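Shown here: the complex without one of its protein chains, the others still in place.
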Amino acid sequence: MVPVLLILIPLITGLALFAIRQENTAKTIAFLASILSLAVMLAGMSIWNDAAHLTYNEQWIGALNSRFHFDLDGMSQLLCLLTTFSFPLIIYGTWGNRYVDANRFFGLLMLSQAGLLGVFMSMDALLFYFFWELALIPLYFLCSRWGGERRIAVTFKFFVYTFLGSLFMLIAMIMLYFKAGNSFAWADFVKTAQTHASSGSSQELAIFLMLMLAFAIKMPLFPFHTWQPDTYEQTPNAGTMILSAIMAKMGVYGLLRWLVPVVPAATFQYGDNIATLAVVGMLYASFIAMQQDDLKRLVAYSSIAHIGLMILAIFVPSYSGLQGVMIQMFNHGINILGMWLVVNAIEQQFGTRKISELGGIAQKAPVLTILLVVVALANVSLPLTNAFIGEFMMFNGVLGSTASQYSVIYAVAAGLTIILGAVYTLRMIQRVFYGELNTLTMNTREVSGYVQVVLSIIVVAILVIGIYPKPLLTLTSDVSQQILNKMILK
Amino acid sequence: MNAIILSAILGVVLMFSGIMFKNGNTVRNIAIAGMLILLFANLAEMKGYHFFDINTKNLLSFTRFGLLFNSIAIGATLMYMLVSSRDIVNVGINVAEYFALIFFVLCGIAVITAFQSLLMLFLGIEIVSIPLYILTGADKRNLKSNEAALKYFLMGSFSTGIMLMGIVLVYGAKATFNIELMGADVNPGRNAWYLSGLLLLLISMAFKVSAAPFHFWTPDVYDGAPTVFTSFMATIVKAGVFIGFVRLFEGTFANSGYQWQLILAIITAATLFIGNVTAVFQQSVKRMLAYSSIAQAGFMLFALFSFNSLSREGIILYSLGYCLATVGIFAVLIRMKDYTFEGFNGLARSQPVLAATTTIFLLSLAGIPLTIGFFAKYFMLASAIKNGAHLWLVFFAILCAVVSVYYYFRVIQAMYFRDGHAAIEPTTPGFRWILVFMAALVILLGIFPNLVLQYLYF
Amino acid sequence: MFDLAFIIEKAVLIGGIITVSLLIAMYSTWAERKVAGFMQDRLGPNRAGWGGLLQPLADGLKLFMKEEIIPNASNKTLFILGPALAMLTAMMTSAVIPWGGKIEVFGRTVDLQIADINIGILYIFGVVSMGVYGIMIGGWASNNKFSLLAALRGASQMISYELAMGLAIIALLMITGSLSLKTIVEQQSTGWWNFFLQPVGFLIFMVCAFAECNRTPFDLPEAENELNFGYHQEYSSMKLGFYLFAEYINMFISSALMATLYFGGYDIPFVNDANLGANIGINALAAIQGITLFLKVAFFIFFFMWVRWTIPRFRYDQLMNLGWKVLIPLALLNMLVTGAVILWLGH
Amino acid sequence: MQALTNRNKAVDRKPMTLWEKMYIPSIMKGMSITLSHFFKKKPTISYPEEKRPFSPVFRGLHILNRDEEGRERCTACGLCAVACPAEAITMEAAERKPGEENLYREEKYAARYEINMLRCIFCGLCEEACPKDAVYLSETFTPANFTRETFIYKKQDLLIPDPKTEPEQYQKALGSRAKKN
Amino acid sequence: MNITQILFWLLTVMAIGSALMVIVSKNPVYSVLFLIATFFAISGHYILLNAQFLAIVNLIVYAGAIMVLFLFVIMLMNLNTETEPQKNKWLKFAGTIAGGCLLLVLVAALRDADTRTSTALVKEGDIGLIQNLGKTLFNEYVIPFEISSVLFLSAMVGAVVLGKKE
């Protein structure tokens, strides 16, 4: 029941919003709906926390033996929580933004929420694919319609990239379908993988590569990231927030749910290659980020670096590392949300995102600065912030993993990016918030109440998780252990 | 049999209705009513009610597959008439004749879907082709229409010649025209005849469904024909011929080993490639749709490439999705003043309903999930994967599908993201409602393809 | 390998029939003028020979002696091919018509028919449909627009009327059940003449035969008031003679066909041929039969002329209307009624 | 307007009945008419063999008469030429020389006398006008010929044969009518 | 060589020769006439194969009706030699080569062992006679027979639609 509600609430709201003309009404309805889904999610994690409420399994396409099968296990709960938690924040945080055809904007936003939630809950490959695309299409429209100057070309690139990836994923799913004896069920996939695990079979390799491609594009993994900075830059801020905070997690989630347990042999065999790519990507993204002048691009590249670390932890696995990935998915989501909110606030106020044009904001907007600093520190994973927990566990996991002989090298290289991350983040803070006031920032006002509220919530969450991460860790411990069990370790 | 006989009769009725009623709209209403009758009759036959007790002497066999497709064709034509019949009335003065010809085409499609003997296939294809030649040239004053008709006619009859030679050689080897009996091996010494015949048949059918490298007539013809008939030709008829294609080679190719698969794979790949790549460079939406129809044919060729239950389901869904979507897009296109992509700029602002439905149709053509187009492509790819041979083709198809997104989304981009004042003729609420209905159908079947597929098996 | 006697027999027959056809055609020209004269209260030709009987020879001589003109702008090959084709197709038709019963010569029983093929009627159709080419080629090759117009008119007229003719014959075939002319004649000699079974069919057939022969009232191709002299305007000398001859031969063959198909062919009316043959011998019977047939033919030829000198020419649209809107529906109706009656009687 | 005769009939424009449209009766009627003519007695007269009797007032070719002694009667007075409404007659007079008395009856005679038969209307006025009874119209037809010149009849063409040398021909040429005079 | 063979070769030479002339002739009228000659030769082959009905129908339908229509159109359009500009030489050459290759490939493919030994009955067998064909047509093939009426209807409609002046 909970999964159905989670999907139907945003879906119906989204469709209904197309009919509502007034901007504020639409915005309010969207906000209320997102709150409602958060409430449902929280209820699902507390009072309805039993199998009867958390799973839903109905006949769908008889000819294909495909089912409406949703299940909320720990990982799904975590990500759904992230989604449902983020959406009210996003809507509320950008309350001040004005949109043409706002009803459509929020309608599409809600539709993409439905898609995202579906992705995180589906236990049927075809269904997964469906929601995967459902999350994408509204965002495409969102970005193309309300984005920046070069929005049409850029978002189209983004769309083509992800569409290509998802088509490859579809092929992989079809192959798995036949392999699993005409079944799309995740459980059957996994069962087949466990019973017929044969490393080196070309088919398994093909499946692995295709799935990997789809997820790599989505996360994005170097060298499939080229769409990402452009798109983050050109999309409206709410879209960017969804893209980076939640959609990037789709890829990570996909790896954990649909790749690692499903093609364990290939994962084991080619894990090192992917891990290497991830590390290279992290370094690359960090270096590029240091060069950036545009706030959005900077955050975008930093996101690539963070995601790279998660990928590394997945392909050089250990229990601790996987747990780290789980919690980091959540953390990165809310952290980057915070970053974007600040960027949005700055852009709304100054009409520019250039670091070089800004400066000295702290003098005029101390609240914003404090909140930002906390978020930024979380982003460079200072202890006591949530990210520290995740990254520490991941490093720990990578170092302790027996899966790869290069784990130490990976860990060192990844550690380097943390330092680099600290460099560019702090430099950004320094340049933007401190230093001299210039003509543009002379009249800086304090950030709006909406943003303050949202940022405060985020900061609270950062600190709470940073200090007491146990609830989240227990939530995912079973899943992490299961995934680890299904992997082939030395 | 219901559909064959009734469509012929209704065609004649419409011919005479032109004499009785001078008003085009009356004729149009009769045609729509006739189409409803036809649909009802065919559905009745699917349920097992045969209105006519005729011994077909094993020349026709009414399988569930054929009947289902027939229903789809008739249903799609009904939709087509509902959205475009006003434009048919505007093509020329011979309104009743146009409608009659459409009914005759449906008769031909009914024959093609049910043929059991090559003779019936031949007749069916001709019954489909000849009215189309005429419809292509219906706009007599228009030089482009004339040229298209001539070109279509010459190409069509040329391929008929090739097809006949193929049939003859096959007959020489197998001593029968019956596609079921053809499976049996009669005389191994004559296998070369058989194979040559099949090859010629393949070429000619490739001509008819405009598969590369025999596609070159298609864009010109589709472009030149009156748009409203292009819509009919490119969708229902093409799908109908495809069904014939599939039925023909089900019994022959599948039995004659897999040496065909490579040829088919090459044809499919070429079709996909040429259709998609050329469509990218088009400036006119009409021409883009013509090339996209070639590209879509490439996907439909998967049904031939791999004969299994998935491919049958796939071709059914593909036909349905393709027909609905393309008919819908064409219905909007006809009303546009400017057929180029720029002509669509800003359509979403002035005509939100049209833009939204067109978007859904385009998404369906591109094969985005939640539309029937996705399942169509899904089944095709799945059948090829299940078949197992020549997997490179699947990847090639995916790449082409991605390319296709480019030109389909150009229209969407023009409608939604670019500013402009799309010049469009006024539309009636009824027209919009039908479009919405079609779009809803596209989505509904995109979520529950079983609503159609179950009829293959009940 | 070669049955010499057979070949000789057929050669003689062919020669004979060609001679007879030519003779009849020759004297048809005489008869035409004679009949025209009589109907117009004149005497007709009566100077060359007794009653003008040598007139055709004189005419022929005149045509031979005339200067042969081939227009410069014409297509020479086709200009010559045209009349040749016309003549050829006209002559070929006679091959399947039975001219009488059997005769015994030199111990051989010989059929008075060149070829008794079982698709006789279809053969005739085939050859008749070839007849268009003579006119069309000649008319086109003349490079004269009147000739061309006339040729096209003639061709369309012939094609149009062929349809009705075919339909009329189909009704007949339903009764006879055979396409062989010999069989049809034999059936009639034992039973009713087909005319009594198929009066409407005969009427249609006859009208179409008129049109096929380009005879008045269907002589549109030669309508001199509109097209000067029609498709053979540029012709002179014997090539013109060929065209004119072909027309008369066609008339002769059509008459023979009408007699054969509808009036019992060589069947002697009111007499049982077989019994008569037993009495007077087979050769004598064949002779009488032949004469009977020729009398019937003569009547029809006379009829052709009679009509020619009675009925004025159609206008072109009237001609087409008659063909497509009257004769074809009528023939279809006739066919349906015949079929229904046969079905009804059969049960 | 009052009709002058009772022969005119108003055109009947009412549409034909089905029976009339079938045409067969009218065709039959026409055919019977032609056939009846086929058997009618032909009024043709085979000219050279058979001849029609002339009427008493028939006016044929001109003849220049001679008297009983074979002398030409014409004195070239020109009255016939004057009388001729078609101006078909020309003549040229000449004086009779001594020794020609047996040829010409009077002192003056016609040296040239031509009648253009293409112009002549055979009205007979020349015959009426002639005071000497020299020209009169016979019962002979104008014969056919190939050139126009030959239709201009010269004197020698017109002169009657000499009664003394060729009495039979003279009588024949004279015809029945002359005798009455 | 017996008489059948002589006739066969005669007709074959005639058929192929006139067929070649069809595509070689500059004047469309000659093309039509040579095509008619080809049809005659083919009809001759039919007679040789004792398919009398088809032989005659071939003559009536093709030579007698279809080709007349062609001739009609060509004559009315007054298409002369000059009307047809020459195609690019290379294109022509390529076309010829392509056609020749088709022939070669097919002939090579069909030179089966079985092909050489199998023979078609000539002058025997009465399946081509009209009564046998008629019975088969109206028993076994009555449905295509009826269905082809639709074809004719549409052709008729087409002629009206396309031919009628607006």
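The letters A, B, C, D and E name the chains in turn, as written, and every chain counts its residues from 1.
Here, contacts are C-beta pairs under 8 Å (C-beta built on N, C-alpha and C of every residue); 3 or more make two chains touch, one makes a residue touch a chain.
Here, contacts and distances are computed from a predicted model.
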Record-based protein name (UniProt) of the chain missing from this complex, from "NADH-quinone oxidoreductase subunit K", "Molybdopterin synthase sulfur carrier subunit", "Multisubunit sodium/proton antiporter, MrpE subunit" or "Hydrogenase 4 subunit B": "NADH-quinone oxidoreductase subunit K"
Visible chains that the absent chain touches, using the contact criterion stated earlier: B, E
From B:Phe122, B:Phe229 or B:Phe431, residue that would touch the chain that is not displayed: B:Phe122
Missing-chain contacts mapped onto subunit E: 4-5, 8, 12, 15-16, 19-20, 22-23, 28, 31-32, 35, 38-39, 42, 45-46, 48-51, 53-54, 57-58, 61-62, 65-66, 69-70, 73-74, 76-77, 79, 83-87, 91-92, 94-96, 98-100, 102-103, 106-107, 110-111, 115-122, 125, 127-128, 132-133, 136-137, 140-141, 144, 148, 151-152, 154-156, 158-159, 162-163
Residues belonging to subunit B that touch the chain removed from view: 119, 122-123, 126, 130, 133-134, 137, 140-141, 143-144, 146-151, 153-154, 157-158, 160-162, 164-165, 167-169, 171-172, 175-178, 181, 186-187, 219-220, 223-224
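Operating definition for what follows: only the chains that are shown with their structure count from here on.
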Minimal step count in the chain contact network, subunit B to subunit D: 3
Neighbouring chains shared between subunit B and subunit E, ordered by label: none
Result of counting contacting C-beta pairs for C-D and C-E, higher pair: C-E
Between subunit C and subunit B, distance of the C-alpha-averaged centres to the nearest whole Å: 53
Intercentroid distance (Cα basis), subunit C paired with subunit A, Å: 95
Mean-CA-position distance for subunit B and subunit A (Å): 42
Pairwise touch network: line, ring, star, complete, or other: line
Pairs of chains satisfying the touch condition: A-B, B-E, C-D, C-E
Subunit B contact footprint on subunit A (complex, rising order): 60-63, 129-130, 132-134, 137, 141, 144-145, 151-152, 156, 159-160, 163-164, 167-168, 170-171, 174-175, 177-178, 206
List of subunit C residues in touch with subunit E within their complex: 1-2, 75, 78, 117-119, 122-123, 125-126, 128-130, 132-133, 136-137, 140, 148, 151-152, 155-156, 159, 162, 179
Residues of subunit E touching subunit B in the complex: 106, 109-115, 139-144, 147-151, 153-155, 157-158, 160-162, 164, 166
